[in-house]
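Below is the structure I would like to discuss, written out as structure tokens.
Removed: one protein chain of the complex. Kept in place: all other protein chains.
Let's look at subunit A:
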Amino acid sequence: MSNERYALNKQLAQMLKGGVIMDVTTPEQAKIAEEAGACAVMALERIPADIRAAGGVARMSDPKMIQEIQAAVSIPVMAKCRIGHFVEAQLLQAIEIDYIDESEVLSPADDVYHVNKREFKVPFVCGAKDLGEALRRINEGASMIRTKGEPGTGDIVQAVRHMRMMNKQIAQISALRKDELFEVAKQLQVSYELVEYVHDHKKLPVVNFAAGGVATPADAALMMQLGAEGVFVGSGIFKSGNPKKRAEAIVKAVTNYKDAKLIAELSKDLGEAMVGINEQEIEILMAERGK
């Protein structure tokens, strides 16, 4: 990937800021998401809650189904490949996906190496639990970062943990002397230049979204107030009682994330939220996939 292409890919993520990216499994759901105000959709065969329930190996979705979703909406379409599965990524690039999510929600294809994202022209978003993971993914060529949360649970605790961890580490690095950054780079296993960027700008070099466990307008606003630049909502919408209304409410809560009165209004009569599972009750912690 040329430097110019990488800049354009980071800039597409900038255009998504302040928006909500929704998981969809059919063209009909994609239409509902677009009409409800999604700034992009994530096309996948099964939403994380169902992947978790079904067990087994979760792979890239059928390209035909992704293309049907591409044809159904005018907003950007993203899709997931398995961690380290660079051929799935090549296929997604071949069908001109707008963004690839190298995702821990699918079963990892490689337990050591991630995809060398620098070799691709299409942009990648990757999950990160902390600053080290985020910078390692950026070093590999990711042009957008999201928290890993704990997909498919409807439990926000992990997304909050990851976002707070990221903020704390950024604040710590910003307070250091420059000659101390070499040691930080060593500890985080990343290049000095990336650490220096964080030190100088007090932020990641790419856009950072929240993902995993967002189920209500209040969850979305919580993540925004904690510093997320936008929100992914997976199972939370189409696993709830009234997907359209909930989706619209989450979109508005992200725009006006500091207006408690408005969010209280938006939170009324949304129907049943997804049931959810507590993190202690689940067997697979997807966030532990890929470090």
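To be clear about the criterion, a residue touches a chain if its C-beta (ideal position, glycine included) is under 8 Å from a C-beta of that chain, and two chains touch if they have at least 3 such contacts; residues count from 1.
Just so it is clear, contacts and distances are computed from a predicted model.
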What is the missing chain called in its UniProt entry, if the choices are "Pyridoxal 5'-phosphate synthase subunit PdxT", "Amino acid ABC transporter ATP-binding protein", "D-alanyl carrier protein" or "Cytochrome c oxidase subunit 1"?
"Pyridoxal 5'-phosphate synthase subunit PdxT"
Residues of subunit A (touch criterion as defined above) contacting the omitted chain:
4, 7-9, 11-12, 14-19, 34-35, 37-40, 70, 74-76, 96-99, 121-123, 248, 251-252, 254-256, 259, 262
